[in-house]
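In this view, the complex is presented without one of its protein chains, the others remaining in place.
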Amino acid sequence: MSLFAARDIAIQFGGIKAVDAVTFDVKQGEVFSIIGPNGAGKTTIFNLISRIYNLTSGELIFNGKNVTKVPPHEIAALGIARTFQNIELFSQATLLQNLLIGRHCHVKTNLLSQFAFLPPARDAELAHREKVEDVISFLDLQRYRNTLIANLPYGVRKVVELGRALCIEPKLLLLDEPSSGLNVEETEAMAFWIDDIKKDLGITVIMVEHDMKLVSAVSDRVMALNYGRVIALGSPGEVQTHPEVVRAYIGGEA
Amino acid sequence: MSVDPILRVSNIETYYGQIQAIRSVSLEVPRGRIVAVLGANGAGKSTILRTVSGLMDPERGSVSFDGKDIVHMAPDLVMRRGMCHVPEGREIFPFLTVSDNLAMGAYTRRDIDGIARDMDVCFSYFPVLRERASQRAGLLSGGEQQMLAISRALMGRPKLLLLDEPSLGLSPILVTQIFNIIRRINQEQGVSILLVEQNAHIALKTADYGYILEVGRIVLQDECRVLLEREDIREFYLGQKDTGVRGARRWKRKKLWRS
Amino acid sequence: MLQQLKTTYTQDISLFANRNAVISYAVLILALLLVPAVLGEFYVGELGGVFIFAIAGVGLMLLTGYTGLVNLGQAAFLGIGAYTNAVLMTKGVPFIFTLPLAGLVSALFGVLLAIPTMRMTGFYLAIATLAFGSIIGTVFQKWTSVTGGFDGFAVPTPSIFGFPIEGTNGVYYLSLLVLIFVIWLAINILRSPVGRAMVAIRDSEISAQSMGINLSLYKTISFATSSGITGLAGALFAHYVRFLAPDSFDILLSIQFVTIIFVGGLGSLHGAIFGAMFVRLLPQFIAIVRDDLPFGIGRMPGLEPSLFGLVLVLVILFEPLGMHGRWLKIKAWLKDFPLHRRSGIRRQKTYARSERLR
Partner (left out) sequence: MEDAARLLQLVINGAAGGCIYGVIALGFVLIYKASEMINFAQGDLMMLGGFVAFSLIAGMGLNYWVGAALAIAIMAVFGFLLDSVVLRRVIGQPQFAVIMLTLGLGFIFRAAAGISFGYGSVTFVTPFTNKVENFGDIAIGQDSLSIVFGTVVLCAVLYAFFSKTRIGIAMQAASQNQLAAYCMGIPVRTIFSLIWGISAAASAVAGILLAPSTVLDVNMGFLGFKAFAAAVLGGFGSIPGALVGGVVIGIVEQLAGYYLPAGFQDVTWNSMLLLVLIVRPQGLFAETQRKKV
């Protein structure tokens, strides 16, 4: 059964069709990768799913529900989390606070109880903290717990952003270029984590990525885009050898 | 050690606040060659370039460019001496048109004919920029912005080009294209290049000489073809382990005590 | 000083960092309670003024320091609180009701300001709030049937359950009480999800939204809390000055409030207190030393505002983290003494980029 589906989604920016009639399904529990040249509309699809942009036409179905018109701040509560290409963390807060903000969509206590920090608020805080500690151990982030994000190296921030998304306890995780700026070793670690996220946590992943090695290592299916349109969709092997993908994206040499 | 390198960096140490980013780094760029600095994230690669071009001040050490000491010189003056830095992350002027961006690259020049000729050369390297010449640079895609940043640097007719992660976030085909052009710039215009890269594979293939940086220190340096043959480089920087990514299950540290 | 080892999660969210902090704050409060018994009325009055400005400072700190929303019209809320309190009291409403009502009415106006300014950022917000403040200021002047216009009116003496709160000491204790309450409230906010949401909005709106934070809701909450707290300060201010005139609540006062949080140090509650001390006590300090200054400098007109401006400029130039930041550095220096390395705090060059790309 498909967890997420995009039906004929399209968006225009000043007459340019950034995404043009794209349709795809993502099955429960798979890692679905989107590849394509720069400017092909990959990140735009993420921005459509997380409702930062409004669709020009088409619809988005998540968990059997039409989410085309859901306001952007309600997407997380539905169970869709994302990371950003250039890292959008809360840089003047500690790692712990960043992850706790990831728990925001699970906050149930009312304002009054928070303002007075009544026992329900205190208990809820401790419960959130437990969840966050799970993520911290999962990603081996213990030693940075109380460090300001601004003082963390790039590679660690990338992992923190992944962790913040996991704190949402999502059903669907959108990863925007998880390996960009990471070296071989860090990319390998990222591959393991994506694999763990899929197998141990049972989270479905949609990933935009350029590193074909990472793509073929973790993906179940790959979709290739060019000029906002789908040019190939299938197993990593099939897509990588698809003539149009080779011509527009991978190039002759690789 | 070459006789008259265009750039000689000796024992520089640079701090970000209280954190020491690079520790006593020395390197050289021989005239007309491409030199690559490879290393992990946070190893201080960008800091080296920023220190060399004057964007950051080193705590100690010296940088000599074309025979002159340039340490503590303001970055715009360094550029006027013929060194151009293409910073990481496509630092373009988003609200200027592509051609105005290129014109700003030639800010220090007065020869109008030469500028026009060089603009044509840039367009011949990256034809897509010609199509977009009158568009605002902020509207370009990531790859196009990278092309613009490199072209804009060339407009200043540098003797030495500093390139910071030119492949970051680019599709494989664009990476190949950009590195082909880096080679061409080096061969056709004789520009010396100091390159900092994450993508060790393509950097070692493009460059003549390579330095390996780990936690702010240079640990290895050699001709690139030698580096490419080394077992440890193949394993840690090119990811060519026989086991493959999924081969062996990684040993994962699990913390056992937690309150 | 050793790094403290934490053994439970509760420690991270408790009101005080450790037992030492509990003791030192208790001593501080005790000392403040004894002040009127020791010092003269003048000093008690000045300290009371510091408390009132500190309350307003905490309010503005939540908005600007933690949510990242600039407000150059904060004086309007002080005025709304002051007039609400004083006008209701002249109508015979008891003080225990007018005080919270002053906060509530101010908070409502905060919401009123939040709604239209929701989508503004950066200096547009600064200018819009400035305009709002000056409109409210004009209303105070022209709405003579309520505010008495430029003639102003005397504020009745408050009483709680029949006990009149009289004189400088009364206002002093009342302000101290409200200040403690407001700090407690602010700490609660900051250790709760709502406070984290504020910080998230400050650091990255786009990613706050994708974490499920409703930007409009939390910006409104932040505005309402900030203006509500400032309204409380306004109610106390009315009793502090005893006579309300509309020109007290002008742009200059708003600038003073922003100075409080800026000089004190953005993003710290301590900063709001330090800043309030600075803003209130600097003029007094000048007044005390002015006669002793050489060459008649002390008798020059305009000495006070120029020194005020000068100190503000110097703080921004040399201590962008404010007095709180300087305090942390001094603590670090004491901790490392005598091994402190000066070079460690060298400031690297920074480069600004267009803030229009948002």
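The chains carry the letters A, B and C, assigned in the order they are written, with residues numbered from 1 in each.
Everything that follows uses one rule, which is that contacts are C-beta pairs under 8 Å (C-beta built on N, C-alpha and C of every residue); 3 or more make two chains touch, one makes a residue touch a chain.
Please read all numbers here as calculations on a predicted model, not as lab measurements.
Asker: Thinking of the whole complex, not just what is shown, which of C:Leu15, C:Ile96 or C:Ile135 touches the missing chain?
Answerer: Looking across C:Leu15, C:Ile96 or C:Ile135, the contact with the absent chain belongs to C:Ile135.
Asker: Of the residues listed, A:Ala5, A:Ile52 or A:Leu148, which one is in contact with the missing chain?
Answerer: A:Ile52
Asker: Of the residues C:Ser175, C:Ser192, C:Ser226 or C:Thr259, which one touches the chain left out of the display?
Answerer: C:Thr259
Asker: Name every residue on chain C in touch with the hidden partner chain.
Answerer: For chain C, the residues touching the absent chain are 70, 116-124, 126-128, 130-132, 134-135, 138, 141-142, 206-207, 251, 255, 258-259, 262, 300-303, 305-306, 308-313, 316-317, 320, 349-358.
Asker: Could you pull out which residues of chain B are in touch with the chain that's been left out?
Answerer: 53-55, 74-76, 79-80, 84-87, 91-96, 100-101, 103-105, 107-108, 136, 138-139, 149, 152-153, 156
As a convention for this text, only the chains that are shown with their structure count from here on.
Asker: Would you kindly say which chain has the C-alpha centre located farthest from the C-alpha centre of chain A?
Answerer: When every chain centre is compared against chain A, the largest gap points to C.
Asker: Can you check how far apart chain A and chain B are, centre to centre, with Cα atoms defining each centre and the answer in Å?
Answerer: About 29 Å, centre to centre.
Asker: Distance between chain A and chain C based on Cα centroids, please, to the nearest Å.
Answerer: 40
Asker: Cα centroid separation between chain B and chain C, in whole Å?
Answerer: Averaging C-alpha atoms per chain gives centres 47 Å apart.
Asker: Multi-chain contacts only, two chains or more: what residues does chain C have there?
Answerer: Counting only residues that touch two or more other chains, chain C contributes 9.
Asker: Indicate the residues of chain B shared as contacts by at least two other chains.
Answerer: none
Asker: If you look only at chain B, which of its residues touch chain A in the complex?
Answerer: So the residues of chain B touching chain A come out as 19, 39-42, 89, 141-144, 165, 168-174, 176-177, 198, 200, 236-239, 245-246, 250, 252-255, 258.
Asker: Of all residues in chain A, which touch chain B in the complex?
Answerer: Touch residues, chain A against chain B: 35-39, 85-86, 133, 137, 140, 142, 151, 153-156, 177, 180-189, 191-192, 195, 210, 212-214, 217, 248-251, 253-254.
Asker: If we count contacts the way the header does, which residues on chain C are in touch with chain A in the complex?
Answerer: 9-10, 12-13, 185, 188-189, 191-194, 196-197, 199-200, 202-204, 206-215, 221, 267
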